[in-house]
Every structure is written in C-alpha cells, then in structure tokens.
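Complex shown without one protein chain; remaining protein chains in place.
Order of writing sets the labels: A and B. Residues in every chain begin at 1.
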Amino acid sequence: MKFTVQINEGPYQHQASDSALQFTKAALEKGHEIFRVFFYHDGVNNGTRLTVPPQDDRNLQKAWSELAEKHGLDLVICIAAAQRRGIMDENEAKRQGLDADNIAPGFRISGLGQLIEGGIQSDRLIVFGD
Amino acid sequence: MAMLHIVNKSPFERNSLKSCIRLAEEGSSVLLIEDGVYAAMQNTSVADQVSAATGLKFYVLGPDLKARGMSEEKLIDGISVVDYGGFVDLTAEHDVVQSWL
Partner (left out) sequence: MSTVKKFMFVNRKAPYGTIYALESLEVVLISAAFEQDVSLAFVDDGVYQIAKGQSTEEIGMKNFSPTYTALGDYEVTKIYVEKESLDERGLTIDDLMDLKYEDEDDDWAEKDSIRVVSSEELAQIMGEQEVILSF
C-alpha cells in the first residue's frame, strides 16, 4: 500500500508530528511505501534545522531527517506556508533577499500541488493535525 | 470496505467525536488516538454516546492510553486496542481515512 501523510502542526506544540512519525515508521516496518510526507500550516516548522530540544527527550526534526535518509522518504514543506512562517532553503532565501536559510536535511520546499498529487498517486492519505 | 475515522481530541475539549459519530456511516470504524483515547474509558459523560453508536466499530491506540495512565481494563466494552502496527493495518483494511481534528 502507498501512503501520503499530511502533518498540520509544528513539533512539540501538538502530538501530530509524533503520531505521524510513529505511524510512518510502523508503515515502513510492515513493508508499505510512503509516497510523500507533506507538511502544511505550522507543520512546516518540523523542517527547521535550528532546533535544540532538551537532550533527555526526542528530537523530532532529527528523527524526520534520519528516517528520510534511511528510507529515501520525500519530505515536502509547503512553500506558501513556509514563507509565512520563515522556513527557508538556500534558493528561496536568496530569491527573497534574506540573509539566512534554515531548512533541515532531508526536507524540500515545494507547492501545494505535491499534496494533491500525493492524494492522487497514493492508496491512502492520512492527516495528522489539531 | 468502509471508512476509517480518526478522532484525536478529547471529547471534553472538542466536538470532534460527536460530529464524527453523527456523520460516520454504519459499518465504518473509529480509531481514537492522542487525547481522543479518553472517549474510550468507562464512566465518563460520553461513554453512553460511544456505546450507543452500535453501527460503528471502535478502536483505541494502546500507546496513547498507556502514555496517559489510562488502564485497558477500564475500557468501554467492545473497544479493541491496537498499536501503531494495528493502526497501519486499519488504514489498509478501510477504503478511505478521515481525520476529525
């Protein structure tokens, strides 16, 4: 089965990102395919590399980046939502005349069409949010 | 195949469970996750609402129950506990998934 996972909330504030991470891991363990993980609304904040969470608790951004690397996952951050909230990759930052970028490894910024495409191409689309 | 409804908010905080039950077709399933698991417990003011929804099959995510110190022994009769693997299986066994946020 092919899954697209949508995450509507940022890390730690809501359980959405954690639930999605656990679901995604379980799906991969069962041999399913994750077509795409799409971060929307505050979910884009999962993709900043500048977080320094306490050492004795999970590091959500690293967890996503590492899972993406291990399984070749497509982690997509919505460009419109990212622009609103200040998640930038090098190209976007240059385009916007900003002096820094902050995207985490394994994430890429793209359009909302990627979410719709996920719905079309996948067998199931699951939304985690508030 | 039928729809899998996911409810993640407490029934005392939001109307998500109420709306889900109102709009879920008979034969579909409801999976309670995150704060939604409280709806699975006996003796709450919503327990009757859950028990009365006889056309729906209820599941609850075990890890979220444990996290919140809720005992599986105090679940409403007929609710099945699943882990994340079971969650994945449920999504595969149903046609479509709808999240009530």
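Keep this in mind: a residue touches a chain if its C-beta (ideal position, glycine included) is under 8 Å from a C-beta of that chain, and two chains touch if they have at least 3 such contacts.
Note that the structure is predicted; figures quoted are calculated from it, not measured.
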Residue of B:Ser10, B:Ser29 or B:Ser99 touching the missing chain in the full complex: B:Ser99
For subunit B, residues in touch with the removed chain: 2-3, 15-16, 19, 22-25, 28, 95-101
Positions on subunit A where the hidden chain makes contact: 6, 8, 40-41, 80-81, 111-113, 115-117, 119-121, 125, 127, 129
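Simple rule for what comes next: only the chains that are shown with their structure count from here on.
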Residue ranges of subunit B touching subunit A (in the complex, touch as defined): 6, 8-9, 33-35, 63, 83-85, 87-89, 91-92, 96-97, 99, 101
Residues on subunit A engaged by subunit B in the complex (per definition of touch): 1, 3, 8, 15-16, 19, 22-23, 25-27, 29-30, 32, 123-130
